[in-house]
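Only one protein chain is missing; all other protein chains are in place.
Labels A and B are assigned to the chains in the order they are written; within every chain, residues are numbered from 1.
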Amino acid sequence: MLAYTMKRLMAGVITVWFIATATFVAMHMVPGDPLMNDKAVTAEIRKNLEIKYGLDKPVGEQYLIFMGNMLQGDFGISFTQQNRRVNDIIRDHFPVSATLGVLALFFATIGGVVWGALTAVYRNRLPDIIIMFMVILGISVPSFVFAALGQLLLVNINSALGFSLVPVAGWGTISHMLMPSLVLGLSTMALLTRLMRSSMLEVINEDYIKTAKAKGLSPLRIFFKHQLRNAILPVITILGPQIAAITTGGFVVELVFAIPGLGRYFVQAVQQLDYTVIMGTTVFFGAFLVLMVILVDILYGFIDPRVRLQ
Amino acid sequence: MATTLTAELTPELTPDFTAASHNLSVEQISRPSLSYWEDAWIRLKKNTRAIISLYIVIFLALFTLAGPLVWQVDPSLQDLNQISQAPSWPKTALLAAPYERWQPIILDDFPSEPDTFPDVIPAPDGLQTIGLATTQQIRLRWNPVVGAGGYSIYRNNHLPEGLNDLGLPLATTMGGNEISYEDRLNLEARKYYYSVVPTDGIDEGDKYVTLEVIPTIAITRAEATARGLISAASDLPEGASLTLHFHPFGTDYLGRDMLARLMEGARVSLFIGICAPFLFVLIGILYGGFAGYFGGQLDSTLMRFADFVVALPFLLFMILFKIAFGIGPGESGIIPMLIALVLLSWPGTARLVRGQVLQIRNNGYIDAARLLGAKNSYLVLRHILPNTMGVILVSLTFAVPGAIFTEAFLSFIGMGVAPPTPSWGSMCNEGVKTMLSHPHELIFPATFISVTVLAFNLLGDGLTEALDSRMRSR
Partner (left out) sequence: MSDRILEVDNLSVEFATYGGTVKAVRGVSFHVNRGETLAIVGESGCGKSVTVQAIMGIIPMPPGKITGGSARLNGKDILGLPAKQANQFRGVEIGMIFQDPMTSLNPTMTIGDQISETLMVHRGLSYKDASALAVQLLDKTKIAEAAKRAKQYPFEFSGGMLQRAMIAQSLACNPAVLMADEPTTALDVTIQAQILELMAELQRTENMSIILITHDLAVVARMADRVAVMYAGQIIESGSVDDIFYRSSHPYTLGLKEAMPSNKGDRDKKLSPILGSPPDLFHPPVGCGYFARCPYAMKVCEHQQPPEYLLAGDTTHQARCWLQHAGAPVNKRLYQTGANHAD
């Protein structure tokens, strides 16, 4: 298991290197001189930056400097916000995005497992049909529509109550987080529900369920100890990629609910062509996602003995 | 054991013990033989949801391609008489007289400054409109109130529920004898609630009166001529009614026809939604097929690279690549988005096709064909490609909603197609800003995205089931 973890981490480091390189290449494909494009750069910052990044140097050398700084965990200084380090920006805004994402993933996983198990139990009966209809909606309706509808719902609830039960936008308290994370988790929840349902139906036809019945176990025990436990496994494997999907949705939700997350900051940086922020954020997000996928795989190993012991 | 008999002759039963003539060696074929695709088509036809989805997809294609021929309205034309109109039948408007400056009503026989100061200033009565209330102007008057030193006029979209809910403050008249107000502020053909609150000259009182007004659409001769509603030489009398441009799906915040924009937006969304998957699935087939067919070191190197591409944070790189490829002035940014999408999306199909090819390559019939002297090209064309077509078709169907979503996401956060080019995503982006007052501007494009994605998803589900060879035996 340790060897497996080390191997995965090594591969992860190479992947992050690839992401950093791709980011560098993409940024250098953008037409024009990064500093020329921006009027906000004063002569003072410009001089500092040129020294720091060696923008007058050839591209190859710039790449080496870029990688060197990145290895030391230094993403540089923002182009548009004088003397604000990209590291500080990430430190200030990433926890917000991460909290949102973790909450969304939490809702999505709990919801997906519960709904999926329910649909399998009530297979082809009314609860199954209703939930699967919602699932198809959840997969087909873009998250910004859910975000807008969620906001509309809050506006209506608040105006009906006459006071602000749950804030419509912004960030800070738990009540701020509820609606955005729920909205953000919806499509993942729908996907997981679908997966859980088919997984449950597959497991129920397995021979070992027949064995469990022949052993004289109660239906409840069979459901929890034999069916549910095995059905959850494939759901866990897809959590890694789903974290990436939730990050993507996070951009939109942060925008609609005016949440000061890193996604919104990235969009803003792109609009202002703030090169260091764009590069730093991209590499950071990439590394984070790679790490998450590895973590989920390792977690999976702990749950599934077939992976853990081989 | 009721049926058990002893082996004795039962007299009433004399069975026919002559030998039966039947052929033992012939196996009967009970079901007709069907090709893979015939069989899949039959099963798809039984799937009602998939067939409805197929019709929806066909409808969308017609909507996009033939729609603009039927509904010949310029999607970027701004109909300023009908801004943010909800869907409706064609509306008529009055031809308004040219605007004449209106003198406010100031009573001479009433004091401007109050001479008495009652504790409570009563609400004025007799609040009414003067002349016809039109979208050109709404003129109000009311009776003066003793003790008032002026009046504040408010306008709201719903019936006010209290002093704090009067809506938009329009003006405060100076003097208790100025008892009229003319509203010309962005009037639309909808219900307004005007409230008048008397003031003591400095502070507002807490009694008010409210009047409900629905203005008639009116349009000046100059505007009507400019919109092409009447010709310049027309001698249509003032006050006559004329028919405005018809907007069956309403208009957006700039008065542009929603139906025309939805059609134009469909072109962008479906162009990306269908072209990008075709391109990246094609690349994926070539890449994955190549890796899978040749295998070995080449395969692992190629797939390692594909893994790297998969690890790139998708939306961030979509945005990065999009700005990297650049949008020149006047360009819509569709092509950069298409390229970015293709660059980032091919590994999924490549993995799938590679897996499929590897699996097929190890099948006995491939070895058998090879032993019979089949060439590589024959193997690929006759055996491998046809057997991967099912998987490819399914992944293509599922790639379409993904691509449509990506376009919508990017356009929604303002990183997609550049205005004024509409796409469903950018229309949602505009619609979400006015969703509280004009929900149709969000609902229509959002519905189109959802229904399209839904249709392709259900079609994909249907195809998966129909093409699944495990289902064939049933």
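Rule of thumb we're sticking to: a residue touches a chain if its C-beta (ideal position, glycine included) is under 8 Å from a C-beta of that chain, and two chains touch if they have at least 3 such contacts.
Computed from a predicted model, the values in this text were never measured in an experiment.
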{"item": "Omitted chain's touching partners, listed by label", "value": "A, B"}
{"item": "Touching the absent chain when the full complex is considered, from B:16, B:109 or B:212", "value": "B:16"}
{"item": "Sole contact to the chain not displayed, among A:143, A:230 or A:247", "value": "A:230"}
{"item": "Where the missing chain touches chain B, by residue", "value": "1-9, 14-20, 22, 24-25, 27, 30, 474"}
{"item": "Chain not shown, touching residues in chain A", "value": "204, 206-208, 210-219, 221, 225-226, 229-230, 233, 303-306, 309"}
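Operating definition for what follows: only the chains that are shown with their structure count from here on.
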{"item": "Touching residues on chain A, where the partner in the complex is chain B", "value": "15, 18-19, 22-23, 26-27, 29-31, 136-137, 139-142, 144-145, 148, 152, 155, 244, 247-248, 251-252, 255-256, 266-267, 270-271, 273, 278, 281-282, 285-286, 289-290, 293"}
{"item": "Chain A-touching residues of chain B, taken from the complex the two chains share", "value": "307-308, 311-317, 319-321, 323-326, 401, 405, 408-409, 412-415, 425, 428-429, 432, 435-436, 442, 446, 449-451, 453-454, 457-458"}
